[in-house]
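Excerpt of the complex: some chains, original placement.
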Amino acid sequence: MPRLFRKKSSKSGLPPGTPIYIGDRHPKKTRIMVIKYDEDQLIEKEVSTVEECLQGKESSVVTWIKIVGLQQVNLLEKVGESFNLHPLVIEDILNTTQRSKIEDYGDYLFIVVKNVDYKEDEIESNQISIILGPSFIISFQEYQEAIFEPIMDRMRNKRGILRRMRNDYLAYALLDAVLDNYFVVMEKLSDKIEVLEDELIIDPTQKTLHEIHRLKQNLIILRKSIWPFREVVSRIERSRYSLIDEKILIYIRDIYDHSIQVMETVETYRDMLSGMLDIYLSSVSNRMNEVMKVLTIIATIFIPLTLIAGIYGMNFRFMPELEIPFAYPLVWLSMLVVGLVLVGFFRRKRWI
Amino acid sequence: MPRLFRKKSSKSGLPPGTPIYIGDRHPKKTRIMVIKYDEDQLIEKEVSTVEECLQGKESSVVTWIKIVGLQQVNLLEKVGESFNLHPLVIEDILNTTQRSKIEDYGDYLFIVVKNVDYKEDEIESNQISIILGPSFIISFQEYQEAIFEPIMDRMRNKRGILRRMRNDYLAYALLDAVLDNYFVVMEKLSDKIEVLEDELIIDPTQKTLHEIHRLKQNLIILRKSIWPFREVVSRIERSRYSLIDEKILIYIRDIYDHSIQVMETVETYRDMLSGMLDIYLSSVSNRMNEVMKVLTIIATIFIPLTLIAGIYGMNFRFMPELEIPFAYPLVWLSMLVVGLVLVGFFRRKRWI
Amino acid sequence: MPRLFRKKSSKSGLPPGTPIYIGDRHPKKTRIMVIKYDEDQLIEKEVSTVEECLQGKESSVVTWIKIVGLQQVNLLEKVGESFNLHPLVIEDILNTTQRSKIEDYGDYLFIVVKNVDYKEDEIESNQISIILGPSFIISFQEYQEAIFEPIMDRMRNKRGILRRMRNDYLAYALLDAVLDNYFVVMEKLSDKIEVLEDELIIDPTQKTLHEIHRLKQNLIILRKSIWPFREVVSRIERSRYSLIDEKILIYIRDIYDHSIQVMETVETYRDMLSGMLDIYLSSVSNRMNEVMKVLTIIATIFIPLTLIAGIYGMNFRFMPELEIPFAYPLVWLSMLVVGLVLVGFFRRKRWI
C-alpha cells in the first residue's frame, strides 16, 4: 500500500510556524536555479546563496526561482525571510503532507499542489509549492527535477507564448504541467483496467482480484489528490486575484475543465472497478457451483452402485440371487440402468 | 470495454493551444459544407478552401459551415484564424476527449457536446463542437455525417420554422438532434434490460451476468456524457447570452427537461441493474443450495446402507446372523426402513 | 418489469413542436367535458367540438374543460389554437413520457404531473396535464376518468369550499387528488412489505426474493414520479405566480408537506427492502450451512465405520482377528464407540 500518511507527530508540541522538513528525505542537496526572462532575453543559472536570487527583484523581467530538494531547511528559511514570506508558508512548504491549497497573502499568492507519478503499480505523490509574487515565481519541489523540463524547453523558444507573457502565465504553465501528469497516470490505469476487464471475462484468478483491489486503492489516493487540486484551480478562477491578470483566466478555466475531467474519470473508474469486483465474486460463486455439481454428479451416480455391489458382497448363507447364473450380468445391467437414469436426471436439471 | 480514455499523453510537454488531433483518426478527409439560408433562399454547397466559407459573413442570411472529419489540422487552423477563434478553441475542437462545455468568448459562443451511438452492445461517443457567431454557425464533427441530415431535410421545407428563425434556433436544433440520439440509445438499453429481467427470473446464466455487467459499464459511460450535456444546456438557459435570443430560451428549457429525463432514467436503470445483480447472486446461492441438498440427500441415504452391506461382507468366522435363513431379506427390509426414515427426515426438513 | 421508457424514437428527426401522441393508445376516443361553476350555478355537459368549449371564456364563472383520451390529435391541436397555447405545450401534453414540470407562459401556467396506480403488482403511471388560465382550467388525461370523480362530487355540493373558490383552488384540488393516489399506492406497498417481513423471518423462499425484487423495482419507479411532483409543488409555492392567489398557497404548502412525506416513505421503504434482501441472503447462507453440516456429520460418522467393515471383508489368508470368537461383537462395539466419539465431537462443536 502506498504510504498515505507521513509521520507528522515528530512535530507535535512544537510551536506552529517551526520549519521542519517532513518527507522522505531524498539524499540530494537543495539546488536553486534562477531563470530570468522577458521577450528579449533568457538567463538561466544555478546559484548557491540566497543573495544571488534577490538580484533580480526588479519588475521588468520575470524571475523564476526553482528550488529542488527541501533538505536544507536553513537555506529555505533564508529564502522565506528574503522574500518576506509568513513563517506558516515556509512550514507548509516543508511539510509535504500538506493538502493542496491556495492562500492570498496580499503581496504574494501561495499555492500548494500534489504532483503524481505511477511507478511499479503504485501512485506516488509529491508536493509542488509555488509562490507567485508581483514579478517573480518561486517553485519548491522535493525531487524529480524533470517535470518542469518541457516548460524550460518552450521558454528557450524565443517566439513562444511563454516569453511574451508574465509570471502569472508561468504559474499557469506550472499547474498545467502538473495536471498533465495526472493524465499520464490515468492512461496507465485505463490500460490496466482494460486488461483486467478481459481477464475477468476469460479467466479470473486470485491475481485478478488483487489487481482490482490495488487499482481501487490507487484510485482512492488519486482522488484524494485531484479533488483539492480542482478546488485550487476553481478558487483562482473565481477569486480574481490582483496578481493574476484577467486574460490568464481563460487558461485557468481550461485546466479547471481538465481537472474536472480527471475527477470524473476517477469516479467512473471506481464505479467500473466496483462492477468488476461484483463480477469477480459471482464468477467465484459460479465456479464453486461447477465444482459442487461435479462432486454431486459423481457421488450420486456411484454411491448407489457401490451399495448394490456391497449387498452382493455380503456373506449370508441364504442369498438365492447368488446362485442364479445370469445374476451377475443382470447386476451389471441394473447398474447401467441406475447410472443412466441418474445421468438423465442431471440432464433434465441441466447440470450436465 | 469501450475506450474511456483516448491517448492524450502524446501532447504532454507541448505548449497549450497547440492544435493536435486526438481521436480515432477516421480515414476520411475533412469535408466542408456551407449552407446559407433565410426565409427566401437556401444554398447548399461543398467547398474546398476556407476562403469560400468567408464569402457569407454578412448578417442578413444565416450561414452554417458544417465540417466533418478533423484530420486536416491545417485546414481547421485556417478556419480558426479566419473566424478569429482563440487557439484554445481550436485545440479543444481537435482534442476529442474533451468534456462537454460552453464558453463565452464575447464574439462567439463555443459549445462542445458528446454525441452517442450504440453499436454491437457498446456505447460509442463522438464529439460535436459548435461555434455560434452573430450570424453564422460552424459545426465540427469527427464522422457520422448523417446525424444532422434530419435538420437539413427540415431546412429544405421552405415553410418550416427553421427557415424563419436565425442561427440561435439552428444551434438549438443541433443540440436537440444530439439529444435525440441519447433517447435512441436509452430505448435500446431499455429493451435489453427488459429481456434480461425476464431471463433473470426464468433461467439466469453466466451470460446473463456478463450482460448485466456490460449494461452497467455502458450506463456509467452514458452518465459521464449526459451530466455535462445537461450542464451546458442549463448554463445556456441561465446565462442569457446576448447571442441567443430570449424567445429561444423556451426551446432550450425543453431540451433541458429532456436531458434531465435522460439523466434520471440512467440513474433508474443503474438502480435496477444493481437490483438485478443482487437477484442473480442470490439465484446462484439458491442453486448451490439445491445442488448441495441433492448431494446430502443421496449421501445421507446411501452411506449408512453401504455400511450395513459392508458389515455383512466381513469374513469373521463367528457371525451368527449369516446363518439365519431370513437374515438376508431382513437386511433388505432394514435397509428399506433406514432409507424411508431418512427420506421422511428430509421431507420434514422440507428439502424434498 | 413496468415499461420505463415509451418509444419516442419514432419522433426523432421531426421538428420540435410536432404534435404526435406517444403513449399506449387506449382505444377510447377523446371526450371533452365542460364544467362551469360559481357559487350559484353548476353546469356540466359533454361537448363534441372545440367551439363549444370557448363559449365560456368570460371571467365571472370558472370553466373546467376536462379532456379524457389523447388519441384525436387534431382535436387537441384545435384546443391548443383556440386557447393560444404554445406548440411545445401541445407536444408535451401528447408525449406522455414527459417528466412532471410547471412552466409559466404568462397567460397561463402549464403543469404536467404523473398519476400512479398499482395493478397486479405493477405500478402504472399516466400523465395528467393542466392548463391554468385566468378563469379556466383545461385538464388532459390519457384514460381513467374516475380519478377526478370525487372532485365532481364535492363540486355538486353547493356549499362546498370548491364552489366558493376560483380556478386556482380547483388546480390545487386536482393536484391533491393525484397525490392521494400516491398515498393509496404507498399503503398497498406497505401491506406487502409487512407480509414479506413476516415471511422473511419464518420461511423465506425464492418467491420471497422475487417479491422483494419486484417491490424494489416498483419503488424505483415511484421515486422517479414523486421527486418531480414535489419539485412542481415546491415551485408553485416559491414562485408566487400571479395566476395563483396568495391564500391558495397555504393549501399548496399542505400538498408540499404530503409529497415530502411520500418521498421520505419511499426512501424508508427502499432502505427497509435493502435490509430485507441482506437478511434473505444470510438466511440462504445459513441454510446452506445447515445442509453442509448434515452431510458432514453423516459422512464423518459412517465413512470410518465403512472402512472398518471393509478391512474385515478382506480375503487375506492370515488375518488372526477373523478367527477370534468375540471379534465380531467387538467390531460392533468399536464401531459404536467410534460413532459416539464422533457424535460427541460434533456436540462440542455445537453442530448438533
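So that you can tell them apart, the chains are marked A, B and C in the order they are listed, and the count of residues begins at 1 in each.
Keep this in mind: a contact is a pair of C-beta atoms (placed from the backbone, for glycine too) under 8 Å apart; a residue touches a chain by one contact, two chains touch by 3 or more.
Fair warning: this is a prediction, and the values are worked out from it, not measured in the lab.
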item	value
Given 3 placed chains, full-complex copy number	5
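Throughout what follows, only the chains that are shown with their structure count from here on.
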item	value
Centrality ranking, top chain (CA atoms only)	B
Inter-chain centre distance, subunit A versus subunit C - centres from mean C-alpha coordinates, in Å	42
Whole-Å gap between the CA centroids of subunit B and subunit C	26
Multi-partner residues of subunit C (each touching 2 or more other chains)	313
Subunit B-touching residues of subunit C, taken from the complex the two chains share	1, 3-5, 7-9, 11-17, 86, 88, 92, 97-99, 101, 103, 206, 209-210, 213, 216-217, 220-221, 224, 227, 277, 280-281, 284-285, 287-288, 291-292, 294-295, 298-299, 302-303, 305-306, 309-310, 312-315, 319, 321-323, 325-328, 331
Residue ranges of subunit B in contact with subunit C within the complex	150, 153-154, 160-162, 173, 176, 180-181, 183-184, 186-187, 190, 193-194, 197, 201, 250-251, 253-254, 257, 260-261, 264-265, 268-269, 271-272, 275-276, 278-279, 281-282, 285-286, 288-289, 292-293, 295-296, 299-300, 303-304, 306-307, 310-311, 313-319, 351
